[in-house]
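Have a look at this one.
One protein chain is absent from this view; the other protein chains keep their places.
After this line comes chain A, so read on.
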Amino acid sequence: MTNSMKGLVKALALGLAAACSLAVISGATAEELSLKGKRIGVSAIGTDHYWDLMAFKGIQDRVKELGGEVIALDAGRKDQQQIAQLQTLIAQKPDAIIEQLGNLEVLNPWLQKIRDAGIPLFTVDTATPHAINNTTSNNYNIGAEIALQMVADMGGKGNVLVFNGFYSVPVCKIRYDQLKYVLTSFPDVKIVEPELRDVIPNTVQSAYSNVTDMLTKSPEKGSIGAVWACWDVPQIGATQAVEAAGRNEVKTYGIDGSPEVIKMVMDPKSSAGAVAAQQPYEIGKTSVDNAAKYLAGQKVPPFTFVPSVLINKENAAEKGKPFLDAAEKAGVK
């Protein structure tokens, strides 16, 4: 027990050292944080995507690291199941609940019920008035950065294929709105109407056939300049489609930083133009730290941003590697 305690303290110290690089972590030292004897409920809409799995894992690992008990619930991308799990979770009266992604319209009444039951609610990547803290990336930045990178690569003019199937997911809304805002300054960059719809499941296949169809519809080289998606799984299908059609003038843009997409951006021959890479594992961990601080009576801000990095063709070799290493370390492919 004492040995493992020492290990824990060591791990915490190392974690603190790592955390120091994140400007967002507030002054409280990591040693003070503890979830001993606490039960933390974790509800995720699904874990089929790299980002989701990493964040979900980050939350669980951190709760255990801090000595707490975790009730981990994966709804398998089924709204009905997530609602049922949340309902039962409320009855279980955990010390705090961390909720990760999902349809806000569906979730909000239930998040309200969590608060009504007196259970502190924390969210990961889900902006809702019911949460005490939302830990996420700065999606305003991400959205603008990736849009500006795209506009720069296009030379300020051309047509963009945009996937907009998840506007009801808050982070996608922000990124899409930022794209639109950036484009107001570049009137020669036009979004092709109607927009494309990304779907779950079969995201890659569906994006592949959508982009292939659109390229067939606009056969002249240069008629399409870029493909944009609010996450990077459609980007995989889009990149494959562009390459298969031999339309290498088209570049693809996405957000999240799944290892296979980072590898694509690192490959100079690939059509993947850039990806905004987030730190989902850190985001998950940080949300637990926020919960622990709150339960220890400390003040917690309404949102915490964990830094992200724009990986483009120029910096990919240098900036991409740490993300691939982190993925390997977490054992998530």
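Just so we're on the same page, contacts are C-beta pairs under 8 Å (C-beta built on N, C-alpha and C of every residue); 3 or more make two chains touch, one makes a residue touch a chain; residues count from 1.
The definition used in the following text is that contacts and distances are computed from a predicted model.
**Student:** When you check the chain that is not on display against UniProt, which of "ABC transporter permease", "SCP2 domain-containing protein", "phosphoenolpyruvate--glycerone phosphotransferase" or "Cytochrome P450" does it turn out to be?
**Tutor:** "ABC transporter permease"
**Student:** Specify the residue from the set A:Ser34, A:Asn108 or A:Thr128 that touches the hidden chain.
**Tutor:** A:Asn108
**Student:** Which of A:Arg77, A:Arg115 or A:Lys293 sits in contact with the chain that's absent?
**Tutor:** The single option touching the absent chain is A:Arg77.
**Student:** Where does chain A touch the missing chain, residue by residue?
**Tutor:** 69, 71-81, 83-85, 87-89, 91-92, 103, 105-106, 108-109, 165, 167-168, 197, 199
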